[in-house]
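The complex appears here without one of its protein chains, the remainder shown in place.
Up next, chain A:
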């Protein structure tokens, strides 16, 4: 018994090393079928990212990104969850990036700081006003990450120009509104908050399902994540959202539209 588990341990270690070295996918030997670890989903060893080209994302979200992170010069549209947006900005900001938060007058910066965004490298422009194209253009030139809210003053043409400017400058646009040329669209939904009873407890963790669409993403594969005191984690796989057929998940009405319907 002891020898078997020892063997499995060795196989796992070998598999992990191979994954890290990039050999894993090419091999078809017995090591490939190494038994996965006992924990539900051990976080895969984060592959070394080239931070010159790719900004890091929370490890639990990395499977959604074709390059394991946000490529510089591209845009990611995040809808349905501000906390997801803040976590993405924080992961990039934690790697030394400067971050500008534009046209988001309501964003909770205390929550952003809690998520790990270093506020001393953040500048906030809550209301860019009618000069938005020039304002955002200047910020694209100077900042690595732009978190962009709803800029009504930006016409489609401005958006395309800004996207190409970001591409040349190598900055990343995280937007909450549809953006032409976004490489990736992350749509969050099915939010469940845990920790609160009827008049007891306190909010502790949030679970959301994130679906990624876009270039380089093979199929809209939902990922259930848990955002809590431990950061962003992959939620336990026994949640039915992970096991059911994925096709019907795509037809879920995006959360934000529902919320608009509610308050409007």
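The criterion applied here is as follows: a contact is a pair of C-beta atoms (placed from the backbone, for glycine too) under 8 Å apart; a residue touches a chain by one contact, two chains touch by 3 or more; residues count from 1.
The rule is simple: contacts and distances are computed from a predicted model.
S.K.: Tell me the UniProt protein name of the chain this structure doesn't show, selecting from "Aspartate carbamoyltransferase regulatory chain", "ATP synthase gamma chain", "NADH-quinone oxidoreductase subunit L" or "DNA polymerase Y family protein".
M.R.: "DNA polymerase Y family protein"
S.K.: Since one chain isn't shown, list which residues of chain A touch it in the complete complex.
M.R.: 79-83, 85-86, 96-98, 100, 104-114, 119-129, 131, 134-135, 138-139, 141-144, 149-150, 152, 171, 175-178, 187, 189, 191, 193, 195-204, 206, 227-229, 254-264
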